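Before I ask anything, here is the structure I am working with.
A single protein chain has been omitted from the complex, and every remaining protein chain is retained in its original position.
== chain A ==
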Amino acid sequence: MAMPMDFKTYVDQACKAAEEFVNIYYETMDKRRRVLTRLYLDKATLIWNGNVVTGLEALANFFDTLPSSEFQVNMLDCQPVHEQATQAQTTVLVVTSGTVKFDGNRQRYFNQSFLLTAQSTPNNTVWKIASDCFRFQDWASS
């Protein structure tokens, strides 16, 4: 199937979006937790260490209950998601890994994946999280 733009540009665009997004996401998570849900679509879903959280309200409550955090990302990768899966909705897969320290808890390694979808307006493209998957690498130990 033909791509609307050449491969390189396509990938570049995805990478830029991913990088910017990740910076904003973790900064918001750490420093402006209350507005974190703005980065999610209305019907977004989060699987957090096996716990399902669906919808903005549930997400807001969930993030409220999470202690304050300090994230450090040491791996970032992204891929444009094939349109066969996304039904022409421009989507990027973002995968991160690093460490997080929640207040009152020890520092832990985590893995996280996002599906970002583009919401285009004439002026710019806004990326929002459609799905989110987070897990501690040592989730089985407390």
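The rule we apply is simple: a residue touches a chain if its C-beta (ideal position, glycine included) is under 8 Å from a C-beta of that chain, and two chains touch if they have at least 3 such contacts; residues count from 1.
The rule we apply is simple: contacts and distances are computed from a predicted model.
Engineer: One chain isn't displayed here; going by UniProt, is it "Nuclear RNA export factor 2-like", "Electron transfer flavoprotein subunit beta", "Elongator complex protein 4" or "Radical S-adenosyl methionine domain-containing protein"?
Structural biologist: Answer from the record: the omitted chain is "Nuclear RNA export factor 2-like".
Engineer: Which of A:36, A:59 or A:115 touches the chain that is not shown?
Structural biologist: A:115
Engineer: Could you please point out the chain A residues that touch the chain left off the display?
Structural biologist: Counting over the whole complex, chain A touches the hidden chain at residues 1, 7-8, 11-12, 15, 18-19, 45, 47-52, 62, 65-68, 73-82, 84-87, 93, 95, 97, 102-105, 111, 113, 115, 130-133, 135-141.
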